[in-house]
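Omission of a single protein chain aside, the complex is shown with its protein chains in their original locations.
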Amino acid sequence: MSGKGMNLTLKIWRQKDAQSKGKMETYNVTDISEHMSFLEMMDVLNEQLIASGDEPVAFDHDCREGICGMCSLYINGEAHGPDRGITTCQLHMRMFNDGDTIYIEPWRAAAFPVIKDLVVDRTSFERIQQAGGYISVNTSGNTQDANALPISKHAADEAMDAATCIGCGACVATCKNSSAMLFVGAKVSQYALLPQGQVEAADRVKNMVAQMDLEGFGNCTNTGACEIECPKGISLENIARMNRELMKASIK
Amino acid sequence: MSGFFKSSIGRKVAMALSAFFLMFFLIIHLAVNLTSIFSEDLFNELSHFMGTNPAVQFAMQPVLLFGVVFHFVMGFVLELRNRKAIGVSYAKNNGAANSTWMSRNMIYSGLVILAFLVLHFIDFWIPEINVKYIQGDMSGMHDGEFRYFHELQHKFLSPARVGAYVIAFILLALHLLHGFTSAFQSMGSTAGRKKALQTFGKVYSIIIPLGFIIVAVYHHFNHH
């Protein structure tokens, strides 16, 4: 490669475990290629820390192709960093300049407590899904033929758009209220848009919203930040739909 | 249904409902105020009607008061809950990258409007209540003519008060610029995300506060 790598100052949140207090620490990395992904830059930092006898920075990551939803960094004040429509693992260093200072923090929300350094606990999302994010059908394989129930292309496409949520939590991290409504709205919407989801629709939305509130997520004030920062472009319409669904369910 | 209004979404809906009500009230209030520029008599008559009609005084006024109090109490309740939901704050947060200043600062624009309301009540509402229900003078007259217009002009003599009004209404405009479309979204309507309604919302959010400002400034410079 060209060899004109970047030198960067990193301000990173370090926290030993859930009980300990954390603080921002400063590190320097040198000769970072613009073709590196952000997480590869973190790998470089960690190799450097290991070599110097320090403890590497813990951060969540897995597929590194933007689909598993594991990576979760708040970079320079934005969830998944300054680029749009991507996760942190798809962020490339060409978005930064030589000499930059980069702030790297974990998702912040009371419902996402820090486990270590940049790793947070998102099991609150799990419990919301367990409260109703499913269709109650047992595995038999012949409930009915898949084509016995035509579904309009429009509804199927819209359900698919809602279903592309990767559950990374960027919406919560970005929201000034730490609200999880984009995430829950997407899940409620996927099923609300499909005929298979209708039977349990009322209970589903009530139970999922109740669990969301119980987990201590904040309330939506419609700033729209979640939609902008969402790596999968999940639309705010899903929140409106969830609101409608809950109203409908409560009147019944 | 009672469970609904305890849920986060229910509270949002309640905020939106009270907001719609207050936005409608603003139109009425402005319409009455604007008459003061064109016709002293019409303004006096309307003010007297509003101030003495039992339906307005004993049915609509309590509802309005409830609406106002509800909107800001619920606003505070939600803000406190939301602050609790955040936990630790970011060392660096770039809110401007993904949202408007208005949407992020509803609590502050709201607080300014609340402070204004206190001033407004001291200026107009409390003296009215005093005259009408404590002193028992329901005539609306002073020195043989309607007092409303003169009281209005008298208040706007002070440049400080006019200045405070102008600032408050600018904040109201900012509050409405987010609040108008936000209320639709909270009600589960996607109309707020349609171009036409967004444009209407912008026009409304600027015209209404501007109208109030014009009235205040007009009377400041045109008193007799």
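Each chain carries a letter (A and B) given by its place in the written order, and its residues are counted from 1.
The working rule: a contact is a pair of C-beta atoms (placed from the backbone, for glycine too) under 8 Å apart; a residue touches a chain by one contact, two chains touch by 3 or more.
Keep in mind that, in the parts below, contacts and distances are computed from a predicted model.
Colleague: What protein name does the UniProt record of the undisplayed chain give, "succinate dehydrogenase", "Multisubunit sodium/proton antiporter MrpF subunit", "Autoinducer 2 import system permease protein LsrC" or "ABC transporter substrate-binding protein"?
Modeller: Looking only at the record, the undisplayed chain corresponds to "succinate dehydrogenase".
Colleague: If the full complex is used, which shown chains touch the chain that is missing here?
Modeller: A
Colleague: Write down which of A:25, A:65, A:98 or A:203 is the residue touching the left-out chain.
Modeller: Looking across A:25, A:65, A:98 or A:203, the contact with the absent chain belongs to A:65.
Colleague: Which of these, A:194, A:209 or A:225, touches the one chain of the complex that we don't see?
Modeller: In the full complex, the listed residue that touches the missing chain is A:194.
Colleague: Given the full complex, what residues of chain A touch the hidden partner chain?
Modeller: 1, 16-17, 33-37, 39-40, 43-44, 47, 49-51, 53-56, 58, 60-70, 83, 86, 90, 92, 94, 115-116, 119, 121-123, 125-126, 129-131, 133-147, 149-153, 156-157, 159-160, 163-164, 166-167, 190-191, 194, 196-197
The rule is short, and it goes like this: only the chains that are shown with their structure count from here on.
Colleague: Determine the centre-to-centre distance between chain A and chain B, using the mean Cα coordinates as centres, and give it in whole Å.
Modeller: 38
Colleague: For chain B, which residues are in contact with chain A within the complex?
Modeller: Where chain B meets chain A, its residues are 1, 3-4, 7-13, 78, 81-82, 84-95, 97-100, 103-104, 106, 178, 181-182, 185-190, 193.
Colleague: Give every residue of chain A touching chain B within the complex, in rising order.
Modeller: Those in contact with chain B are residues 11, 13, 24, 74, 76-78, 82, 103, 105, 108-111, 113, 174, 176-179, 181, 206, 209-210, 212-213, 216-225, 228-229, 236-237, 239-247, 250-251.
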